[in-house]
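With one protein chain withheld, the remaining protein chains of the complex are depicted in position.
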Amino acid sequence: MTDNRHKIEQVPPRSDWRDPAVEFRKGTYCHSAGAKYVEALGLPNPRDWNPADADWKLPSDWKEIILNGMAERLERFRSFKLFMDVCVRCGACADKCHYYLGSNDPKNMPMVRAELIRSVYRRYFTPAGRVFGSLAGGRELTEEVIKEWFYYFYQCSECRRCSVFCPFGIDTAEITMIGRELLNLLGCNINWITKPAADCFRVGNHLGIQPHAFKDSLEFAADELEEVTGIRVDIPIGKKGAEVLFVMPSADFFATPHYYTLLGYMSLFHEIGLDFTYSAYASEGGNFGLFTSHEMMKRLNAKIYDEARRLGVKWILGGECGHMWRVLHQYMETMNGPADFLEAPVSPVTGTRFENARSTSMVHICEFTADLLYHDKITLDPKRNDKWSVTYHDSCNPARGMGLLEEPRYVLKRACNNFHEMPENTIREQTFCCGSGSGLGTDENLEMRLRGGFPRANAVRHVREKHGVNLLSCICAIDKATMPTLLEYWVPGVEVAGVHELLGNALVMTGEKERTTNLRGEPLQAAVPETSPAEVVHG
Amino acid sequence: MAALVAVPLLASAAGVGKGILLVGIPYAAFAIFLGGLCWRVVGWARSPVPFRIPTTCGQQTSLPWIKSAPLDNPSTGLGAVGRMALEVLLFRSLFRNNRAEIYDQRYVFGDSKWLWLGALAFHWSLLVILLRHLRLFVQPVPAFVLFMGKVDSFFQIGAPALYLSNVVVLCALAYLLLRRLWDLRLRYISQFSDYFALLLLLGTALTGVLMRYGTRVDVVAVKRLAIGLATFQPVVPDGVGIVFLIHLLMVSALAAYFPFSKLVHMGGVFLSPTRNLANNSRMKRHVNPWNYPVKTHTYAEWEEEFRDKLLMAEIPLDEAKHD
């Protein structure tokens, strides 16, 4: 280099990934879990500590705990064992992780993230690693390694994008899940996961909203809906013998813009006369156990079937939430089934039997609504959404842990006149994560979230510039909580809404008053006139 | 290097040494290969698949009028077999990197696409070459092997005719090695074993090619050795030559190294739970063999705890408790 006058600092390349040292810089990690929440859940080693401290107050036999924990999980999970063995380090997954793309930190490449634990596996569990150590890719387990795990396993949103591209299907999310399980054995958990989990366990939902306040929120929503539509909807809670139990993520009744989605569900259920009930006991569909351990997932999920059994419903309908559906679709019946006390779901309106959910007996609201629309059982007036130019963000879990791709699109295209897809390598199974999933959506972690969310926002910016998109729709409670923040920074001017909010706007309800506002209480802006303004004046 | 070691060895060793080199080592290596591979596969198979966790890469099977993606998101066992076949035969997932891209009116074929092509070229030519080796081990030579040879040497370049697969395997291996050295990201993650496997394969292939097109080898002698090995009546022929010996030793090293390295991906790919399961989680219950009871917060406990609040809000209590 001929001229270095302006070089002030140069970042040295990290020559060796085996070096576990990490710096806990403010804005890029999550706070540790409060001792009382750890205790409330009966998890190990509750204490006050801080990831930025030198001393993490690990139990004295921490190393044994981790190694035993690994041994146990290697025997329990073929996924874990296999993924420890078969990576060929081909690098196909390297640039698929949004955290890598946004941060450019090489340790965020999925195979390196996995290698952090794989190297320990080699050193302690394989003959080659035991004999040849680092030559065979092994690494000693030290406290520094635990800190490094904490840093990088809470920097993976378990989105499975890397898994789509791996020739062996190696799912780094699965490895992260096990990694977090191991960290939990030492009490290294984060508050934004453990606190909601504790509240969900005891009270029923992430915010610890008690039954009477739950009812208040729903009644309040009914009031709001009445203002917009002139129609009073029922709020059945814990109604025995209802046909359907409806479970939603709790954010739907306490946060915006989730809340407008709730108004959408309410209008829909009223319009079709669904015989359903909410539950104050199972007032949370989300499950932060998924981000803690398989056991915690099962403990939190048990409520849903228990409540369905107690109320004697025929089947369960689930609201818009990403990770909730990962659990419901891929884990619930295995963990807490069989669901032999329920029936195969049948839509009371169309008579459609949801064959794809016949065993678990739980249907996604988008499946349910798409079926209604297909059979023309409800009337929509998409013009009411004309102020929006809409795109759709596939949430990771419904996309890659389920394959729910077309149903929401079908609903959107019927409910809106202006719909534009983002570029093909950023949607459907290749969708980019919001960067805040799997319990990382906390505000102290904002900088990291903005990095992780940049690839997604970059695609939103593209459709904003190309098609004037001003609304991002999605079916995930975490998206609804964190995307507005993300977009406010990266693509100001794009708002976020649930699919059923848009449906609720467009839904023509019997006996409704003329709508002057949408569910947000904002004026229904007239469509951009097709005729030129001059003609309108003369007309 | 290897030759320096092998020459004095060969010179000094009369019957016994040669027997060990030509018969003992190959047998031992093959035994390690088989035993090791079985041990690995059985090891994986012994760990259960507690949850049904396919990575879904297309539309699910749901409502009858929505077109599903039966291969990228299969809902039946047959579909899953099809998905696996695509993975194993065509490297479907690796292919996802590929996309027609046009920049500044130019079509660009970036690094990630070459990986798919390079990997596919390497593996298929490796398979062809392995199958071609049957002609040494089986008498009479199976018809498909002869046919394969014909197709492979279609262009009839040189004498003996150049096998395309040989050219391809060398190019592909060179590419795979170079990209590891060239791309700093890959260099960052590459380990000794990554280079070792590639170099071993490259060495094996080079010595093989050398025998065919360079220092000709006594095919009759080699064939006697091969058939002897295959029928467990080993003979130690004379005059197989030094290059052959190196080739044989490298193959043996590769076989013995196989089960203990990343090369076992050959077995692992078939067992991957994110690929070989049908996405029918809600249609059919998947059973976890170690499912154990956990502590939950039961409805009765919950009702007890929030009784006042429930009464206040007029949310119906459980009948059993009501009276």
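Read from first to last, the chains carry the letters A and B; within each, the first residue is number 1.
We take it that a contact is a pair of C-beta atoms (placed from the backbone, for glycine too) under 8 Å apart; a residue touches a chain by one contact, two chains touch by 3 or more.
Here is the rule we go by: contacts and distances are computed from a predicted model.
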| item | value |
| --- | --- |
| Protein name, per the UniProt record, of whichever chain is missing from view ("RsbRD N-terminal domain-containing protein", "ABC transporter permease", "Phenolic acid decarboxylase subunit D" or "Cytochrome bc1 complex cytochrome c subunit") | "RsbRD N-terminal domain-containing protein" |
| Chains still shown that are in contact with the chain withheld from the display | A, B |
| Identified contact with the non-displayed chain, of A:356, A:426 or A:518 | A:426 |
| Option from B:44, B:188, B:244 or B:257 whose C-beta touches the chain left out | B:188 |
| Which of A:101, A:146 or A:200 contacts the chain that the document leaves out | A:101 |
| Selected from A:257, A:289, A:318 or A:382 as touching the chain missing from the view | A:257 |
| Chain A residues that touch the omitted chain in the full complex | 2-3, 5-14, 25, 28, 94-95, 101-106, 207, 217, 220, 223-224, 227, 253-257, 259, 423, 425-426, 443, 446-447, 450-451, 454-455, 458-459, 462, 481-482, 484-485, 488-490, 521 |
| Touch list for chain B against the chain that is not drawn | 99, 101, 103, 108, 110-111, 183-185, 187-188 |
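The rule we apply is simple: only the chains that are shown with their structure count from here on.
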| item | value |
| --- | --- |
| Complex contacts: residues of chain A adjacent to chain B | 13-15, 17, 42, 74-82, 85-92, 94-95, 106, 109, 111-112, 115, 126-128, 135-137, 160, 163-171, 174, 201-204, 210-212, 214-216, 237-240, 280-281, 294-295, 298-299, 302-303, 306-307, 310, 329-331, 333-335, 337-339, 352, 354-360, 362, 367, 370-371, 374, 399-407, 410, 424-425, 428-430 |
| Residue ranges of chain B touching chain A (in the complex, touch as defined) | 40, 43-53, 55-63, 65-69, 72-73, 75, 87, 91, 93-94, 96-97, 99, 112, 115, 119, 183-186, 188-194, 260-262, 264-265, 268-269, 271-275, 279-288, 290-291, 294-299, 302-303, 305-306, 309-310, 312-313, 315-316, 318-319 |
